[in-house]
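Note sheet for the following structure.
With one protein chain held back, the other chains of the complex are shown just where they sit.
Up next, chain A:
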Amino acid sequence: MRMSYREALRLALREALQNDARVFLMGEDVGRYGGSYAVSKGLLEEFGPERIRDTPLSELGFVGAGVGAALGGLRPIVEVMTVNFSLLALDQIVNSAALLRHMSGGQCSVPLVLRMATGAGRQLGAQHSHSLENWYAHIPGIRVLAPATVADARGMLAPALADPDPVVIFEHAQLYNLEDELPDDWRCDIARAAVRRAGAQASVFAYGGCLPKALQAAEELAAQGVEVEVVDLRVLRPLDIDTVAASVRRTHRAVVVDEGWRSGSLAAELIARIVETCFYELDAPPARVCSEEVPIPYAKHLEEAALPQVPKIVAAVKELLNV
């Protein structure tokens, strides 16, 4: 069946709400409005206001209430409009959700799922466009996911809810309208990265909104006779270094594409891991394509220039291969 990334997310939410009475969705405008990205449209009518719970603009309060509700035996799915707004709730995510199990000596778990939109590309300006996945991926105690395909949009929620610990899911704002065929087996292993395209000459690692760009770059490179493997990281914490290293061992070259800023980025972490685990497999220094170190500008041409784009990925691969 063909569907959009948005519809796949909604299908997963509906299934979770149907299958488990402990599951509820909470966030700003998830109910009457239908979700700021229309993901939860129609769910209020189906499940009622107790389980599709509109909140005031109190990110700290309702994310923390989600943590408390998880402690109290429920399986909350909390939606935060964008990763930029999640900074208002960072205290409850980092100081409560991620720490409670450890600080209590293992007495409790926090089975909370946090969903939020991330990323640029819609001319929304600096306060709605950032990619701070790496901030969350830095924190022990939480799992960080980034669905980049319709199948993963459909398949990641159920295992995230089954995880007894907090899971943060980043939905790239550019992907909501992405359409694709939903495969018969859309189930997702939220411990593993996924090889999206085979190719022998270099490995391109990407996640979230950069995956379609990496795949497009692979197409263009193939047309020029260069075959690259594309790996969708999709689990940003804990990183699946086994899949990454296996790919590098096949291709001996690595390019990491990351919409985060270069300094302190996930790309930096991934390259460090590659160097640590397969330094002697490398035929060239690893390369990365990150966002320029500037707040995301409003003007379209500047925004595009700030972000990883297909030509930059193509150029990075060719430079690595010296072609």
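Here is the rule we use: a contact is a pair of C-beta atoms (placed from the backbone, for glycine too) under 8 Å apart; a residue touches a chain by one contact, two chains touch by 3 or more; residues count from 1.
Everything below uses one rule, namely that contacts and distances are computed from a predicted model.
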Inset, instruction - Name the absent chain as its UniProt record does, using one of the following: "tRNA threonylcarbamoyladenosine biosynthesis protein TsaB", "Pyruvate dehydrogenase E1 component subunit alpha", "Heme chaperone HemW" or "CoA transferase". - result: "Pyruvate dehydrogenase E1 component subunit alpha"
Legend entry - Absent-chain contact - pick from A:G61, A:G121, A:P159 or A:P295: A:G61
Inset, instruction - Kindly state which of the options A:S36, A:Q92 or A:T118 is in contact with the chain not pictured. - result: A:Q92
Inset, instruction - Sort through A:G125, A:G141, A:P159 or A:P295 and give me the one touching the missing partner chain. - result: A:G141
Legend entry - Contacts of chain A with the absent chain, listed as residue ranges: 24, 50, 55-56, 58, 60-76, 91-92, 95-96, 100-111, 140-141, 162, 164-165
